[in-house]
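Worksheet: the structure to be examined is printed underneath.
Apart from one protein chain that is not included, each protein chain of the complex appears where it belongs.
Going by the order they are written in, the chains are A and B; count residues from 1 in each one.
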Amino acid sequence: MARPIINVPAKARRGQVIEIKTLVSHVMETGYRHTETGERVPRDIITEFVCVYNDEEIFRATLSPAVAANPFITFHTLATESGKLTFRWTGDNGFSETGTATIEVE
Amino acid sequence: MRTIPATRRDVLTGATALGAATLLRLETAQATPASLEAAIRDVVGEAPLKEGRVKLAIPPLVENGNTVPLDVEVDSLMTAADHVRTIHVFNEKNPQPNVISVKLGPRAGRARFTTRFRLADTQTVVAVAELSDGTFHTARANVIVTIAACVEELG
Partner (left out) sequence: MRSIDIVLRCVSTSGFVLMLVLLDSLSATTDTRRSTYDDMSRDIRAMQDDDMANPASLWVNDGAALWSQPAGAAQMSCADCHGDAATSMKGVAARYPVFDAARGKPVGLEARINHCRKTRQQAPAFAPESRDLLALTAFVGRQSRGLPITTGDDPRLAPFVEAGRMIFERRQGQLNLSCAICHDHNAGKRLASALIPQAHPTGYPIYRLEWQSLGSLARRLRNCMAGMRAAPYATGSDEIVALELFLMARARGMATETPAVRP
């Protein structure tokens, strides 16, 4: 359930700059909120997001509690060769989520 | 068929009560201009910050501080010899000064990323980019956050 949504163009020309969009389910609980009875709600966030394109890391983000719930991140990369892109989100309480996309480069 | 229109006072009373509900949820912890500067110095050290090459786009007025779009682009050729290494985003008044830091390289093709972040209050946001020649470039934006009405209190 709640799989991440990833948008990578299915096809691209070699050397073309492509835009990648990602959306993942996560509450991003800041650790700064309190319940009505005054208890602090413990921090529970994604701390790291990495994108690997055919074994090479092409983008990495370090997130803080200020990133909005259900993190949305878009970035760019050069379409170098056909293959696979792997996306990995990791965070507090052992959170780990992965997604993949394939691209055909001609 | 219609009820009698409310006086302005009716609605204002409502506004105060609804506003109070929001206030209950505000944070006490806050980053300060000093902690913002410290967080920036953590990244850049003693290096000077230059203006002009970083474009930081945030709507000047946001209807809800929970999900504010953020778009950073650095003017760079993104070649092996001349590219952006990292981009950091900081804020002044959230409980922590750091928002997000990203690592790029010449393979990015374009030094731009977007995300959505939280702003607890009207404040200044700062982006800092580190280039492959070791120089640091920056941009600032001011954001006005309006308060949402009819909110829930945390259970």
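Methods note: a contact is a pair of C-beta atoms (placed from the backbone, for glycine too) under 8 Å apart; a residue touches a chain by one contact, two chains touch by 3 or more.
Only a predicted model underlies this, so the values are computations on that prediction, with no experimental measurement involved.
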item: Touched by the hidden chain, restricted to displayed chains; value: A, B
item: Contacting the left-out chain in the complete assembly, out of B:S35, B:N66 or B:T135; value: B:N66
item: Interface residues of chain A (partner: the chain not displayed); value: 1-3, 5, 7, 21, 23-25, 27-28, 68-70, 72
item: Residues of chain B in contact with the chain not shown; value: 1-6, 10-11, 13-19, 21-22, 59, 61-64, 66-67, 69, 146-153
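One rule holds in what follows: only the chains that are shown with their structure count from here on.
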item: Gap in Å, rounded to a whole number, between the CA centres of chain B and chain A; value: 19
item: Parts of chain A lying in touch with chain B, wherever the complex brings them together; value: 17-18, 30, 32-36, 41, 53, 56, 58-69, 71-78, 80
item: Residues on chain B engaged by chain A in the complex (per definition of touch); value: 25, 27, 29, 66-68, 91, 94-96, 98-105, 107-110, 112-119, 153-155
